[in-house]
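To keep things clear, I will list the structure first and then write my remarks on it.
All protein chains but one are shown in place.
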Amino acid sequence: MAHPYDLVIENGTIHTPTSTYKANIAVRDGKIAAIGGAFEDAARRVDAGGLEILPGIWHVHCHFREPGHTYKEDFASGTAAAAVGGVTMCIDMTNNTPLPTTLDMFEEKKALVAPKAHIDYALYGGGLYPRTVEALAKAGAVGIKIFNTRHIKEVYPYISELGVLDHGILYELYEATRDVGLVASVHHDDPEWCKRLTFRDYINQGRTDALAYQESFSKGYMYGHGMVAGLAASLYYARIVGVKLHVLHLGVMPEGANEMIRHAKFDLGQDVSSELELGTLFMTREQMEKVGPATYNWGYNPEAGWETIRNGVADFIVLEHAPHTWEEVQPGWQDMFSIPLGMTGAQEFVPSMLNAVNEGRLTLNQIAKLAAEAPARRFGIYPKKGVIEVGADADFTIADMKREAVFTKADMLSKSGHTSWEGMKVKGLAAYTIVRGEVVAQDGKLKGSRGYGKFVTGTATA
Amino acid sequence: MAHPYDLVIENGTIHTPTSTYKANIAVRDGKIAAIGGAFEDAARRVDAGGLEILPGIWHVHCHFREPGHTYKEDFASGTAAAAVGGVTMCIDMTNNTPLPTTLDMFEEKKALVAPKAHIDYALYGGGLYPRTVEALAKAGAVGIKIFNTRHIKEVYPYISELGVLDHGILYELYEATRDVGLVASVHHDDPEWCKRLTFRDYINQGRTDALAYQESFSKGYMYGHGMVAGLAASLYYARIVGVKLHVLHLGVMPEGANEMIRHAKFDLGQDVSSELELGTLFMTREQMEKVGPATYNWGYNPEAGWETIRNGVADFIVLEHAPHTWEEVQPGWQDMFSIPLGMTGAQEFVPSMLNAVNEGRLTLNQIAKLAAEAPARRFGIYPKKGVIEVGADADFTIADMKREAVFTKADMLSKSGHTSWEGMKVKGLAAYTIVRGEVVAQDGKLKGSRGYGKFVTGTATA
Amino acid sequence: MAHPYDLVIENGTIHTPTSTYKANIAVRDGKIAAIGGAFEDAARRVDAGGLEILPGIWHVHCHFREPGHTYKEDFASGTAAAAVGGVTMCIDMTNNTPLPTTLDMFEEKKALVAPKAHIDYALYGGGLYPRTVEALAKAGAVGIKIFNTRHIKEVYPYISELGVLDHGILYELYEATRDVGLVASVHHDDPEWCKRLTFRDYINQGRTDALAYQESFSKGYMYGHGMVAGLAASLYYARIVGVKLHVLHLGVMPEGANEMIRHAKFDLGQDVSSELELGTLFMTREQMEKVGPATYNWGYNPEAGWETIRNGVADFIVLEHAPHTWEEVQPGWQDMFSIPLGMTGAQEFVPSMLNAVNEGRLTLNQIAKLAAEAPARRFGIYPKKGVIEVGADADFTIADMKREAVFTKADMLSKSGHTSWEGMKVKGLAAYTIVRGEVVAQDGKLKGSRGYGKFVTGTATA
Partner (left out) sequence: MAHPYDLVIENGTIHTPTSTYKANIAVRDGKIAAIGGAFEDAARRVDAGGLEILPGIWHVHCHFREPGHTYKEDFASGTAAAAVGGVTMCIDMTNNTPLPTTLDMFEEKKALVAPKAHIDYALYGGGLYPRTVEALAKAGAVGIKIFNTRHIKEVYPYISELGVLDHGILYELYEATRDVGLVASVHHDDPEWCKRLTFRDYINQGRTDALAYQESFSKGYMYGHGMVAGLAASLYYARIVGVKLHVLHLGVMPEGANEMIRHAKFDLGQDVSSELELGTLFMTREQMEKVGPATYNWGYNPEAGWETIRNGVADFIVLEHAPHTWEEVQPGWQDMFSIPLGMTGAQEFVPSMLNAVNEGRLTLNQIAKLAAEAPARRFGIYPKKGVIEVGADADFTIADMKREAVFTKADMLSKSGHTSWEGMKVKGLAAYTIVRGEVVAQDGKLKGSRGYGKFVTGTATA
């Protein structure tokens, strides 16, 4: 005979953005059916005694490389890594081949990834053609991702054809995105500036090795002032258009960006949000020097990043996942301006945050807000996801704050075969990753199956 | 045999500050035991089909006149009126006789009111003697109420002996309140200013009738610019002391106060909150002219008040309850400067807000925040109260948004025997008022019993 | 026998930025030798009884079209027009042929214009090659003018080769300009935006006539939002470089520019100035409709412009002079997007301002500041010019506030042969234009001679 509940999580402590309390949770049909109660009759029980229950964590900045670059990562390996790390929901980016910028190609990507996902996922539509935005939105895109950038040497993962540098087109993409009510998520840049200055002061000086690159990063060259200048123009256009703007790569950009967003958001009342890249808070000089080209950013001024959490400039937190193979990045020790830039983060994201909680820099309540509630609300998926509440999807990240680990490539499920965080110690790991009531990972082991993850559509589907 | 649940609320729609969803709620031992589930076995069931479930509404500004002035109101009549209106938790003020400014007198008040309360309640300690603040805090005061005011003609409910006009004493009260970690809630004023200008331009001109008073109110005389000037000084002292300041009577004060609080809160980062008096949004000129001395404020510029909700200057909303008898206020038609000033609001508060929801000026989610979560958090009673979450007190205000009523004294439980809102129509009424799992009022009828309401202590009890 | 003074101006009223007083002024060797006194023995006397003496007015935005386009205007006709209007000092722009962007071409321009000038003048160096900035500065450029723009159809006066759209080059021009201590004066733009939107909504719709253009101007298309977006990026680059930035075309840009400059200047403390184009305050709809393609801007929201004077966002005022021949602009009635855009202002500038004084919108003290002291200080020519003070150049604009005139092409000395202000009445005219003690114009008649005007060098000459 059928049990009244499919799953009961018992004895745990629940953390919401605003409170912390103990209660059992009962799940039925993938949703939270009940909170509180003994729930004695259930198909499955998870004992969360001594563990911390968070709403399912969102990873909002994944490059799972499918289709087209699946030797680096694919949707199966990427979502598996995320699941094992503690992520229940991810958003995938658009620099694929072919590019998901038209309905056909977006549908092709949807079809390809659907059988592979271990966790729930949303897909950005590729912002390139203003005329296709509506179709992408109706097909379920969660937002429109715009690469307002090109790489100075046209190296992947920057796909030059995907770069929207023409501000007229950018503006029309904002108009179209506004019309469908989605968020425009933008990697801002001013590649002319970046190209000219980086060549002048680094590449043409023969300073191309990994440390020279990281120096240039600290000084605002690669991923630098050009991003801020691009942001300045974009904020203005977005304001006059009235589109919801989401600023990517906060923390990677020099600090001038923080003030710009603050001014737009709090002085001018603009509808703008941003996601803080935690890599720039966590990546120490020591680690950066050790992994070299396996990371494109490092934390040369982490306090500026923490400040964005305190003052409300940052809306989300994330640890970007943009993997390449070991072989691809190793030449970066000599010439980092010619290799694919990226870093890993899908599997390391949740443990890194939990470690920061143990270090007193974050709270579990803040994580519940910045990595669950806030993205769910911004993308219009709230309260379906992002909250521990009856009726919401039964997505949980259950943490064991006492367990420790050392990040090492042997444990990584990413196809890239390495981690930017190799050798770093963390305290605080995901004990269970639960998606719509199913345990998809437990104690560092993948438990679910490919294809379980569901496509979560944006707000503009018919 | 015992039922697993004492009460089940079924078929209703739950409103939190951030979401709205349908779920049944099960209560055991006065707390929310479970949310979601059929909960078939329960001692009692409430069918909330078609109704809206809010966290139990707080009324944070009650003058229940006990001890000393119980012919106007007492704790039984006041809490009964509140219960019937839809309030589950109230905070009582301190202008009693004797004054609850010392441990003995505070304990005397506690003992007197305990057998009478229909709903849960907290008590302010009377801020007068810096040396007694610690004892009041340990005895359970929820905060320290300071009357930084006197009436220009020394008329009750202003008790001159309770007025802290000396800023040296005010400062020491802030120090003492900071040391026990409580909130200092202040009725600010500058009575010298008020007295001189009001006499000069009104009383000495023979302009004392109710309409002259209301004109003076609109111009910033009685309850006017002096309050703002007092606030200006107080904000500075509170900032250098580092006390949590709570500003009473927002909306009653001229608009200059709004900017001052905004500057302190958002530009200077001061720990300051405020409560918006909804009377200044709801009391129309027509109603004010009809009831005359039965109200001390009116809504001559309601938009300025609504703006404080939008811009975050207001933290709570309330409809002050400060009753006097009909006989006491009637001479105010001739001389409003010589009568006790006040208005009724305990019973009218929730319906007034629900009516504003039906008019599109408020949302149920905002009510859940501004009249439940926010006060609970500010006073440190969260998440015990203020939230619909497992483990929280089972306090609910269940609203029927379709029912209509006309406020009329015949329906009022206040001893004062009248209502400032006589004849006003509202749409939206409390169907059930539930305190710790007990239905204390239903469909306008009192159901609970005296003494059921519990004393809720502040955060400084040993 | 030699007189002790070359010129005495007697009986006039002097207006400075801060005061107004009566005194005679004595000039010797082109400089103010003395203020106050009877000065009985002088070679020449000017009776300024009933007249107003202003410091010599600067016209900071002249396009005198030499070399290369002298059929529209040349340095003789342009400075003659300015002199007759009341201008004593002008700054010439750089969109000439050849372009004054290298030392040779800048020296060529210097040599060409020197024998022709009726009034003193400074020359902008053409900002195009970062490596030539130092040489231009040493050769006497008063600042570096940068065209961060191109015309959407590549029509002169926009010279595409002079357009610095690459932000890397713009940045290097800022570095080079900072290193020589000059001001970088920038016509900001984002031509991609302008081109795309203007074609989409006007040109491709067949809406190209003069009124369609002026409508697009009002809506922020041509000369529109792109300028503001360009400004946004430029302000950031200028700030991190530390260059003195001067923003051209305030008032022409949509109002968003005003707030951006205000934020940079007053909140962030950036060293930025701007010049307000008075055409957008003075050009009425009636006049705009009458002259059609003979003006490129009009005053659709003059109050926003006046506000920049009041709040300190505008540092200078000017009436741009950018002439074309009548024949060149007439096709603009049909297709304004294909003709050279411009307007006249050299001769009309001072009378327009004086008329505004008579209308109560400006004061003579404000003119002394915004059109004399402020530009002299910004460009480092103060107190040599810009002030009525002993030792300063004896430059004066002496106004008769009672005389009236109607602008008409018959009176215009510009080679362009017309005026954008044809038919407009003004009250307030220059009675005398005096440059270094010589009367170069009087009562609307040219009095000086070609070649009298001297080249005023910037601050970076060796």
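Chains here go by letter, A, B and C, matching the order in which they are written, and residues are numbered from 1 within each.
In this text, a residue touches a chain if its C-beta (ideal position, glycine included) is under 8 Å from a C-beta of that chain, and two chains touch if they have at least 3 such contacts.
Owing to the predicted nature of the structure, the values given are computational and were not obtained by experimental measurement.
In the full assembly, the chain not pictured is in contact with B, C, by the touch criterion defined above.
Listed residues B:I169, B:A304, B:M401 or B:L446: the one in touch with the omitted chain is B:I169. Note that of B:D190, B:E348 or B:E438, the residue touching the chain absent from this view is B:D190. Residue C:A26 is the one among C:A26, C:V183 or C:V291 that touches the chain missing from this view.
Seen across the whole complex, the unshown chain contacts chain C at 4, 14, 16, 18-23, 26, 32-38, 266, 373, 377, 382-383, 387, 389-392. In the full complex, chain B touches the omitted chain through residues 165-172, 190, 192-197, 200, 220, 225-226, 228-230, 232-233, 235-237, 239-240, 256, 259-260, 263, 267-268.
The rule we apply is simple: only the chains that are shown with their structure count from here on.
The chains in contact with chain A and with chain B alike: there are none. Most remote chain with respect to chain B, judged by CA-atom centres, is C. The centroid of the Cα atoms in chain B and the matching centroid in chain C are 63 Å apart. Rounded to whole angstrom units, the spacing between the C-alpha centres of chain A and chain C is 51.
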